[in-house]
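What you see is the complex with one protein chain gone and the rest in place.
Here is chain A:
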């Protein structure tokens, strides 16, 4: 029985770092004017699932500088991995649930250790645009509403395991509905962070700041993601913020 459980866990763990190819495409950043060019996103590889507690535990076991009691305060807030029992034990937390309470620095280091990187905002948004049946789910009735419904629910105290919901068009799971996710360049969201000014930017504070103004106010879920990202600092650790990794498409040589 124990062996069986172990096999199941290890299968799930190895499956959790699988990646899928996301075909490149065009994406219009939210904070750009209607006349601004679409942003071209190259094809890239994205993890099928968010990184789990079990995977992150293996990482800190190997890279002890990222353990809870070793990490420098410049890289993470006090709540870093607070839901674990200690440096080396998850306690009651499911190894297959998405890891949270990790800072951007820690997420970035994890992906680097896998030979990967965090996805860019544009990549994440492109992959997250897909519904179960098509690359651009926003064309589908009720799709945006479904995402918004999740955003309006508080996160459960105990996060469910990864992969319980069906995958999207690309074969990616849990882009919406489980946890928020870090992106490599979340700090490129140029809003001031003050609630009364959140949708405008103080052009005096930014070089080239004039290139702002939203294009699709109908995509309220995307607004929420932008608002959320702009409120983050890289050392923040939140109980509903995890991550997954991405990588460039390896160019096949020959043939």
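Everything below uses one rule, namely that a contact is a pair of C-beta atoms (placed from the backbone, for glycine too) under 8 Å apart; a residue touches a chain by one contact, two chains touch by 3 or more; residues count from 1.
Definition applied: contacts and distances are computed from a predicted model.
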item	value
The complex's invisible chain, by UniProt name, from "NADH-quinone oxidoreductase subunit I", "Cytochrome c oxidase subunit 1", "Pyruvate dehydrogenase complex E1 component subunit beta" or "Electron transport protein SCO1/SenC"	"Electron transport protein SCO1/SenC"
Option touching the unshown chain, where A:42, A:79, A:165 or A:185 are the choices	A:185
Omitted-chain contact residue, chosen from A:27, A:49, A:80 or A:105	A:105
For chain A, residues in touch with the removed chain	37, 65, 70, 72-75, 104-105, 108, 184-185, 187-190, 204-209, 211, 230, 233-235
